[in-house]
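Structure below; questions to follow.
Apart from one protein chain that is not included, each protein chain of the complex appears where it belongs.
Letters A and B mark the chains in the order given here, with residues in each chain numbered from 1 onward.
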Amino acid sequence: MTTPLLDPDRLLPIAEPARGLARELYARVRDLSLVCPHGHTDPAWFATNEPFSDAAELLLWPDHYLIRMLQSRGVPYEALGIAGTRDRGIPVASPREGWRTFAAHYGLFRGTPSRLWLDHALHEVLGLEKRLSAETADWAYDAINERLTDDAFRPRALYERFGIEVIATTDAATDTLDHHRAIRDSGWGGRVIPTFRPDAVTDPEHEAFQASMSELRRLTGADVARWGDYLEALRQRRAVFADLGATATDHGPPSAMTVDLDEETCQKLLAGALAGALTPEDAALFRAQMLTEMAGMSAQDGLVMQIHAGSWRNHAGAIFEAFGRDKGFDMPLKVDWTGGLHALLERHGFAERLKIILFTLDETTLTREIAPLAGAYPSLLIGPAWWFFDAPEGMRRHRRLVTETAGFYNHAGFNDDTRALLSLPARHDMSRRVECGLLAEMVCEGVLHRDEAEPLAEEMAVGLARRAYNL
Amino acid sequence: MTTPLLDPDRLLPIAEPARGLARELYARVRDLSLVCPHGHTDPAWFATNEPFSDAAELLLWPDHYLIRMLQSRGVPYEALGIAGTRDRGIPVASPREGWRTFAAHYGLFRGTPSRLWLDHALHEVLGLEKRLSAETADWAYDAINERLTDDAFRPRALYERFGIEVIATTDAATDTLDHHRAIRDSGWGGRVIPTFRPDAVTDPEHEAFQASMSELRRLTGADVARWGDYLEALRQRRAVFADLGATATDHGPPSAMTVDLDEETCQKLLAGALAGALTPEDAALFRAQMLTEMAGMSAQDGLVMQIHAGSWRNHAGAIFEAFGRDKGFDMPLKVDWTGGLHALLERHGFAERLKIILFTLDETTLTREIAPLAGAYPSLLIGPAWWFFDAPEGMRRHRRLVTETAGFYNHAGFNDDTRALLSLPARHDMSRRVECGLLAEMVCEGVLHRDEAEPLAEEMAVGLARRAYNL
Partner (left out) sequence: MTTPLLDPDRLLPIAEPARGLARELYARVRDLSLVCPHGHTDPAWFATNEPFSDAAELLLWPDHYLIRMLQSRGVPYEALGIAGTRDRGIPVASPREGWRTFAAHYGLFRGTPSRLWLDHALHEVLGLEKRLSAETADWAYDAINERLTDDAFRPRALYERFGIEVIATTDAATDTLDHHRAIRDSGWGGRVIPTFRPDAVTDPEHEAFQASMSELRRLTGADVARWGDYLEALRQRRAVFADLGATATDHGPPSAMTVDLDEETCQKLLAGALAGALTPEDAALFRAQMLTEMAGMSAQDGLVMQIHAGSWRNHAGAIFEAFGRDKGFDMPLKVDWTGGLHALLERHGFAERLKIILFTLDETTLTREIAPLAGAYPSLLIGPAWWFFDAPEGMRRHRRLVTETAGFYNHAGFNDDTRALLSLPARHDMSRRVECGLLAEMVCEGVLHRDEAEPLAEEMAVGLARRAYNL
């Protein structure tokens, strides 16, 4: 095999003259800093700067893209070394055995972004010079673990090596943000900021709702059973987040429904929520009202509001019971943005400071709803291709589906949305290659002038994200 | 910059051999006449032939694609020189200032069809030799206004220069059609025909319903409170339109629902509508019945029925209240064609003279519903990519989504659907380039013979539209 491990022109258009032009555009943005306004890395990594210790623990177990694919072809989580909270009679493999199983099934990831992210992490970040396979599994496992003992692979060193400019974590409304405070107080130059994620105190059906409401009362001293005080408690928490650098909030409701109810009705819903006595319809109303409230608060305090709507969390009861959340069994749902957001937009849609970024797993809404809405309302921005669509074809579809209606500048730029630290450069690199390819094609098609493509490539790599998130 | 203002090969396939073949096909259709069976130009232009006077008034203010995009990035309509009916405390700019603001934000339109249409209008139709920008704004404004004083830029001269073969306007059922009559009586050779658009007398929720029903009574002398007489009044108006050259009707319901109710129920609904007492469900039933009635009338009088379904009109109350209809805040909705049209098709689907052209803003229905329906029912034709999708990528998706199921000949051909007279040549040219590109690719892929592509290119440019609309 003389094929290089990573094709230097990967993901660029195949044919000339688009390929050559894409290469030039990509060269201008390849080494720009990484702006990471939305993601799920652990602030503890940067606070403590402890080394990572194990390939399976670092690369395999937390990556729900990987473990669900293996499960889909018959490999149970236990065979990867993941112990559930419930014994299902399946032996739990050691980390090394789990890694071997993963490597033996590496072919399953052909054609998926996981493969591209992993190859980049293995060959570019970790410097492995052989392809991962059953044959190289042990060698790779040892080589990676060896690398991880090197100080150059501690979290802060990776932050610097990757050229991260800023990275946002995602944190519960009741998180004490001690790690973020520790980072700030440490004198280290990295910018790691929290994001206010209040789902557990705005969704009465969240498994942690009651505990989180108690914690909210404890942290703020507010009587969270009174509607006005409950909202005030949320405002307080938002201020704490903002004080530690947060510029955004994040909301993950199953639907995009919003309402604008009177205070008496809100008070009744809140009482029902705290009593655990809401019907599913009323719980949905509560969430819908809270999106409108959160938009109102954003219009006041300037935190950018992110709405990630439309996922049926924990679709497989058996997996949730044995392994908990975020284990690859969240399934997309249809979303109605045009009807859903109407109440919120009637109330706050033209508020001057308000920015709302919309993320969807229902691609049909990109042309039918999201681009038309964001191409008219000043408060709305289009979030990048999300989750299952954060991949070359997904990104291309996304860009082609929204741009003719909403242009380039109603877009919030790229974000990596990852908890996999080693994949950060791969994800930004993928986006930059894909976007430069699309721009090159537009120039070759005569729909953009060459001198417009260059600044646009930089906007897509860093500019749009910085502006969308006030970074 | 040596880049030409307009790339002569724009929108053709990038790579050879498809580009060369597309160029040959395009050369055959580039200069064919413009067949414009559906649009929103003002018949008064052609009746009075008065010169246009101002760049902002002509090119900017009536174009909801432009003003909504500017609003989406924070430019209120007043800053463009558009005065609403309600003072929002925002100073209203002069036309020149509005034009400057538009020009300074011209980059917002990168990647959108508006940019391509405008560039064509500015450089090809108006002959400007510099790109529009903040720097050239005043120069362009003056140059355009200067051009407009030239007789060559009066409406009839433009009609002739553009090679228009026929152009249809869109007119309320109660329009007296005086301008069309004046054009006919003027002896001028242009063919400007009306289209019967009865929404204001078939939709009880239309803001002008009551006034329009009174006007319908006045014009026809019919007792429009009696179901049979009401239908007869509509038949009379259709005949008046047909007498002035109309070959089509146009219907813009929010949904595609049709029903086939008994006369007693219809009479009750009509009474409720005139009393302003229908529930939203009954108003929907009234509209649904009226689609079936209109299809029945088309089967008799031969007027081609156009259904443009699925838009939530005036989504932003604040904009509607200050600026009225058609200001860029109409938002697409999901449409159910398969279920919606069933009652109509059971009644009239195989009627010999009936032609119904379907337009959708819900692209998901193209493969799932519209192509299968039009690929079976003899009365149904597929309308071209509409509104947000009347753009290169939108057209390509449309063509690729419908052709494998419904072929080329169940398609109604291109129509420009515009109120922007100067953009007419740009819009037809865009369609011709895109279609020739797709045909060239099919020949290169070996799925069409070269000798089939040439007549198909002409069909798409003019033939299908002529036949679909009986022109």
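By our rule, a contact is a pair of C-beta atoms (placed from the backbone, for glycine too) under 8 Å apart; a residue touches a chain by one contact, two chains touch by 3 or more.
Every value quoted in this text rests on a predicted model; they were computed, and no experiment measured them.
Visitor: Can you say which of A:209, A:389 or A:409 touches the chain missing from this structure?
Guide: A:389
Visitor: Which of A:26, A:61 or A:109 sits in contact with the chain that's absent?
Guide: Of these options, the touching residue for the absent chain is A:109.
Visitor: Which chain B residues would touch the chain omitted from the figure, given the whole complex?
Guide: Answer for chain B: residues 15-18, 336, 338-339, 342, 345-346, 349-350, 364, 367-369, 371-378, 380, 400-401, 403-410, 441-442, 444-452, 456 touch the chain left out.
Visitor: List the residues of chain A that touch the chain left out of this view.
Guide: Against the missing chain, chain A presents residues 1, 3, 6-7, 9-12, 14-15, 68-69, 71-74, 107-113, 115-116, 131, 312, 315-318, 328-329, 331-334, 361-364, 388-389, 391-394.
Heads up, the rule we're going with is that only the chains that are shown with their structure count from here on.
Visitor: I'd like the Å distance between the centres of chain A and chain B, where a centre is the mean of that chain's Cα atoms.
Guide: 40
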